[in-house]
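Got a structure for you, written out below as structure tokens; questions coming shortly.
Omission of a single protein chain aside, the complex is shown with its protein chains in their original locations.
Naming follows writing order (A, B, C, D and E), and every chain is counted from residue 1.
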Amino acid sequence: MEKTDRFNRGWENLLEIDGKAGVNVIESLKEISPDLAHYTIAYPFGDIYNRKTLSNPIKEMTVVAALTAMGTALPQLKVHIHAALNIGVTQEEIAEIMLLMSVYAGFPAALNGTIALKEVVAEREK
Amino acid sequence: MEKTDRFNRGWENLLEIDGKAGVNVIESLKEISPDLAHYTIAYPFGDIYNRKTLSNPIKEMTVVAALTAMGTALPQLKVHIHAALNIGVTQEEIAEIMLLMSVYAGFPAALNGTIALKEVVAEREK
Amino acid sequence: MEKTDRFNRGWENLLEIDGKAGVNVIESLKEISPDLAHYTIAYPFGDIYNRKTLSNPIKEMTVVAALTAMGTALPQLKVHIHAALNIGVTQEEIAEIMLLMSVYAGFPAALNGTIALKEVVAEREK
Amino acid sequence: MEKTDRFNRGWENLLEIDGKAGVNVIESLKEISPDLAHYTIAYPFGDIYNRKTLSNPIKEMTVVAALTAMGTALPQLKVHIHAALNIGVTQEEIAEIMLLMSVYAGFPAALNGTIALKEVVAEREK
Amino acid sequence: MEKTDRFNRGWENLLEIDGKAGVNVIESLKEISPDLAHYTIAYPFGDIYNRKTLSNPIKEMTVVAALTAMGTALPQLKVHIHAALNIGVTQEEIAEIMLLMSVYAGFPAALNGTIALKEVVAEREK
Partner (left out) sequence: MEKTDRFNRGWENLLEIDGKAGVNVIESLKEISPDLAHYTIAYPFGDIYNRKTLSNPIKEMTVVAALTAMGTALPQLKVHIHAALNIGVTQEEIAEIMLLMSVYAGFPAALNGTIALKEVVAEREK
């Protein structure tokens, strides 16, 4: 795994934004696919999250909306709900995004997103 | 939460059609997103299920088909399998809808829908 | 292409249910993939549509619901709207299924399904 | 169609946020499904867009993200790109949301979203 | 259930390709939907897997790619990861397919596919 500047700034961004939930994802990939672990740091975090056109809260809110609407990525949705809460997006704003998604992706998507939010909030209160 | 006529007839429709499975969904949302709980009653049940163009069995059969095909809403699929059985759709008809979905959404969707049916039938036999 | 009994009854079912719209699909496949043309007749129409557990109107209504919710199969949705109208499902019932789908798959799915219905109705009035 | 307060404030919100693109959607539904036209105004615009937890720019950015990721709602994505530009979200911010979606929904989703943005920008420059 | 030649060769193909994981799927369907069990053998395995245009490893690699990208069929993805490993596709090749899917379906799809691979590898090492 080449430890380029891009990789290093990706790792710092991952730590800052996703915190422990992000590190756990990388750890879980280390043996089965070190290359996916590498590129998950290098492309999303080294290349894309490093950009400044959107603020971090807006990045996380749009990602939470997209993952809720897709409905195929509940583990990643929970990581990004943690990330959004970590950087100051409120629980009420996240619940509102889920409600908004009822219009665009239907009530099941909104309900499953909201249950994911509930589980993340419970994990953080422990 | 405004308790309008629309909300009240939605609540009655929810009780009649989805029964205990529907009430559990609303209960689970109460603290994390009372507004999603409200609108789940008001729009799907107060506005849409209240309409008479389609019979209740046809409503439930089309919803079961759609949720099976989408493949992203297993908890909601199980609620609607309960609802369909509650209002007289037979287990054989639901299994046949899943088989039909193998044509339109593929065998994995049909298989996952049929496993959901199996779990609902087992829950009801307890 | 083996012209088995299964294939022959599939061809008859295709003619009866989908009519000209179905024949056009098969014709369009003949050179590029005669085998997909064969299996489209043999499995959906020879095996599955031949079954009697669900009435033909209920088959078409559940398929219309599923294709509307999936949102990835507009040409096939239009074929099945034709088929539903051919066997006596009313335009109002199809519009109602699309409205119901706003709850489960969101308003864009319902809107795109309804526009497909509008186009089919216009084609049939020519 | 009941012209309730909810409907009336929905109509005003639709005009304000989506402008001509939104009115065109409603017009196109009037004959084929007046009830879907009604509920499109009443639920998304009368109920949900009326809420104040999220600012209008954040609503539109999260909706643009979700529709780009879903990939099944290009006409609605274009309406919401218009809406986002109408209320001051910049073209660069929308392009950045599409780039962010390459991470979560893949490059085809990001490319198709960006082409939709390009078409909307061209329409507005006429 | 008619035990035609098509069914019999389907059953042999299922045993050869999917092995125990495939038999378990059929067993689980036997009571709830014997007809879906029958057609799962007859169409995918009797008709399609019997064909020789693609080698078995290429069939399994394309199916693994598709199920990873869809993200709605994790149990079936695991069956096909077993099948791919059974016929000589390496763990590294499967991990590489998941990495490739990060480009087309996004990182969540690639991550969930890779976790499924990890679980299958762990099951086989027991």
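Criterion: contacts are C-beta pairs under 8 Å (C-beta built on N, C-alpha and C of every residue); 3 or more make two chains touch, one makes a residue touch a chain.
Please read these numbers as outputs of a predicted model, since none were measured by experiment.
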Missing chain: touched chains present in the view: A, B, C, D, E
Residue touching the undisplayed chain, where the options are E:6, E:59, E:82 or E:118: E:59
Touch list for chain D against the chain that is not drawn: 70-72, 91, 95-96, 98-99, 102, 106-112, 114-115, 117-118, 121
Positions on chain A where the hidden chain makes contact: 35, 39, 42-43, 47-48, 51
Missing-chain contacts mapped onto chain B: 101-109
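Heads up, the rule we're going with is that only the chains that are shown with their structure count from here on.
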Which listed pair, B-C, A-E or D-E, duplicates the contacts of A-B in over half of its pairs: A-E
Winner on C-beta contact pairs when B-E is weighed against A-C: B-E
Separation of chain A from chain D, taking each centre as the mean of its C-alpha atoms, in whole Å: 24
Residue list for chain E, restricted to those that touch at least two other chains: 35, 39, 43, 70, 72, 102, 106-109
